[in-house]
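Here the complex is missing a single protein chain, while all its other protein chains stay put.
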Amino acid sequence: MFSGLPADVAGPIETRFAQAGCPVISNSSSHRMDDGVPLLVPEVNPDHLALLKARSGRGFIVTNPNCSTVMIALVLAPLAARFGLEAVVATTLQALSGAGYPGVASLDITDNVVPFIANEEEKIPRETRKILGRLNGGRVTPAEFAVSAQCHRVNVIDGHMAALRVKLARAAEPAELRQAFESFTALPQELHLPSAPARPIVVRDEPDRPQPRLDRDAGGGMSVSVGRIARDDVMGHRFVALSHNTIRGAAGAAILNAELLLAKGYLHPGD
Amino acid sequence: MFSGLPADVAGPIETRFAQAGCPVISNSSSHRMDDGVPLLVPEVNPDHLALLKARSGRGFIVTNPNCSTVMIALVLAPLAARFGLEAVVATTLQALSGAGYPGVASLDITDNVVPFIANEEEKIPRETRKILGRLNGGRVTPAEFAVSAQCHRVNVIDGHMAALRVKLARAAEPAELRQAFESFTALPQELHLPSAPARPIVVRDEPDRPQPRLDRDAGGGMSVSVGRIARDDVMGHRFVALSHNTIRGAAGAAILNAELLLAKGYLHPGD
Amino acid sequence: MFSGLPADVAGPIETRFAQAGCPVISNSSSHRMDDGVPLLVPEVNPDHLALLKARSGRGFIVTNPNCSTVMIALVLAPLAARFGLEAVVATTLQALSGAGYPGVASLDITDNVVPFIANEEEKIPRETRKILGRLNGGRVTPAEFAVSAQCHRVNVIDGHMAALRVKLARAAEPAELRQAFESFTALPQELHLPSAPARPIVVRDEPDRPQPRLDRDAGGGMSVSVGRIARDDVMGHRFVALSHNTIRGAAGAAILNAELLLAKGYLHPGD
Partner (left out) sequence: MFSGLPADVAGPIETRFAQAGCPVISNSSSHRMDDGVPLLVPEVNPDHLALLKARSGRGFIVTNPNCSTVMIALVLAPLAARFGLEAVVATTLQALSGAGYPGVASLDITDNVVPFIANEEEKIPRETRKILGRLNGGRVTPAEFAVSAQCHRVNVIDGHMAALRVKLARAAEPAELRQAFESFTALPQELHLPSAPARPIVVRDEPDRPQPRLDRDAGGGMSVSVGRIARDDVMGHRFVALSHNTIRGAAGAAILNAELLLAKGYLHPGD
């Protein structure tokens, strides 16, 4: 499809490809917050693809979120839709593979936790609010709820966990949150996109689930598992989410984005 | 000092010893919430020992808190004193030794996190509020702030971590919290109790500290290390605390309690 | 097939079932060394099933070896056949799942190795020599080579490793050992037994393989991976073997045994 970048196209690689007329589906963080770039979770904000409409030609950039943000946005989506969201407190326990390879030195993480992941506590709030934001005159207005993130690296190979508290806009029983999670399906499921899991959110009712080793492969690594749904004295409600950070949190997310773009006519494989 | 329980003293072992005239300094959770029992952190609520005044004879029970609560109460104390506290959100990453021996099966925790520790999410709020509560007509009125706890077992041998957010009663710069932590000393330091660390709270300014393996032995395992102090969009402020769960969080806490009791005339070693 | 044990059949459970006329295919260690009981690795000693011929009725016991022994016997088989074996030195690094559940306490194995597994250093020699022994007048005469085993528990979920040195009866180039391993197939492969891997022994030529996490699932967990084949100044040759201890080393071994028994007419599923 692509036979080389014209010599006069300068700038970062994704921009150059896009300017040269290529669709760019990227997992990198460089353009996620750009105005004309959808930060896409196909189950959550497929309408944001309208950002691409304004562009002339076929070149564009579509990005998927940070490995923790994608699961947070996905589980917040049905809550925002049903109950409204006023604030989110996210505390993550993130896997080693999130740092790439060689990534985290074994001497740093054996018998240890590192309460720091560069830029992560900044990315989660701003990306979450963009994904759950509203299209408004060709731009995305970020969602207005506040998001707090504290991020930790733990000694787990794959599978990011997030302990979440939410302040909802209206009263709700924990069972209603459970129902909102369990019944959630969206456009990728309707379109039967090849990488779309049957259930984007899997509810676990055991008191000690979800766990990275047991639940990261749910839905072929594309489902987010949720458990421990309960009332919370400070925020109203709390629960724990888990997903596979290199599948739903990275490569799988980009592939699902590509599948949605293809299904919606943004890609032209025969070119 | 003690030559046997009278035959007519019935009930749980700690109660029986106390009724038989013994001072009981206990690390167990059985009597922590009892009305006449101080839940003691010597740096935080030594005035609660007045609960013992009402008792006839020398028998009594003094308890120390749950292994996570002690560090949470300790770091909240200077904040409550200086700024007032309105709410606390605590997310813990707790070490294996907290579960005793044999405790957690290696097959359950290798390459894994378990988001459940029995009763822990209930103990932390109620114990924290009792410790930071006020003596009131011979009883402790629990502090009024709400506490939310989400607790996780992680693959660390020793050292409990807590990601904390606090809502203070008045505006404060992060540097003021830092100063409140760093300058905090209390009665055990004044009395030079043998197990009292010179600094109950050690502030770490590196972006990736505290860490269990590097910081659990601060102050001989009796100091709590604090780092990552920052503003928080939802709660106002946040930081990370860490302490040695089997020293400050268990045996060391009981010993420091005994040292305070001795210094204050509650124990009579010559008996 | 089986409708209850007659009341007059006493003794250990496997013996009682066998005496009651049942075929018993067991993974337990109780009867492995019994005279009339084949200790079966289908690729290695299917001829040992002749031990069952002498029995009247359909009841019998067939066992599979200890989780480390099965992989050791499997890789020794082609060497014994081609070069003759005079001595074997096996040092194992065994996975946590070998101890069952809850098994090894996390506090015992985190940041640690335990150089002891009960009875393992005795089982490996005697079982290996029985498996590679010769049928002789209705009994198995153990192979005559000496076997030395030193066994260690390491912090790995699944996958037993064995560092092996062998003294062969005749001179051989390492490449000849490699060829013996790689070309090895046997009766289960001929019979296309459902659980038989296409290659019982997979040779890895990378300098740092086999590794438990990367190689334990070779052949659906039924292949043994071998690497680091080299000359050895003391014993003559050395190499490293690895297999999945709960598949080829336990349940999968028993199933493959059952498949062989069925194929050879020892089981009568229609009964």
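The first chain written gets the first letter, and so on, giving A, B and C; residue counts start at 1 in each chain.
As a working rule, a contact is a pair of C-beta atoms (placed from the backbone, for glycine too) under 8 Å apart; a residue touches a chain by one contact, two chains touch by 3 or more.
Remember, it's a predicted structure, so these values are computed and weren't measured experimentally.
S.K.: Can you say which of C:Val44, C:Ile131 or C:Val147 touches the chain missing from this structure?
M.R.: In the complete complex, the chain left out is touched by residue C:Val147.
S.K.: Where the complex has a chain not shown, which of C:Leu93, C:Leu168, C:Leu193 or C:Ala218 is the residue touching it?
M.R.: Only one of C:Leu93, C:Leu168, C:Leu193 or C:Ala218 touches the chain omitted from view, namely C:Leu93.
S.K.: Specify the residue from the set C:Ile13, C:Ala50, C:Ala81 or C:Val113 that touches the hidden chain.
M.R.: Only one of C:Ile13, C:Ala50, C:Ala81 or C:Val113 touches the chain omitted from view, namely C:Val113.
S.K.: In the full complex, which bits of subunit C touch the chain not displayed? Write them out.
M.R.: 87-89, 91, 93, 110-116, 125, 146-148, 150, 152, 154-157, 161, 163, 165, 207-214, 227-228, 232-235, 238, 240
S.K.: For review purposes, identify every residue of subunit B that touches the missing chain, sorted by number.
M.R.: 110-111
S.K.: Using the document's contact rule, name the residues of subunit A that touch the chain not shown here.
M.R.: Within subunit A, the residues that touch the unshown chain are 96-97, 101-111, 155, 157.
One rule holds in what follows: only the chains that are shown with their structure count from here on.
S.K.: Pick the chain whose C-alpha centre of mass, unweighted, sits closest to the average of all protein C-alpha coordinates shown.
M.R.: A
S.K.: Sort the other chains by how far their Cα centres are from that of subunit A and give me the top one.
M.R.: C
S.K.: Over half of the interface residue numbers used by both subunit B and subunit C, so same, or under half, so different?
M.R.: Same, since most residue numbers here occur in both copies.
S.K.: Can you give the whole-Å distance between the Cα centres of subunit A and subunit C?
M.R.: So the centre of subunit A lies 46 Å away from the centre of subunit C.
S.K.: For subunit B, jot down the residues that touch at least 2 other chains.
M.R.: 110-111, 155, 157
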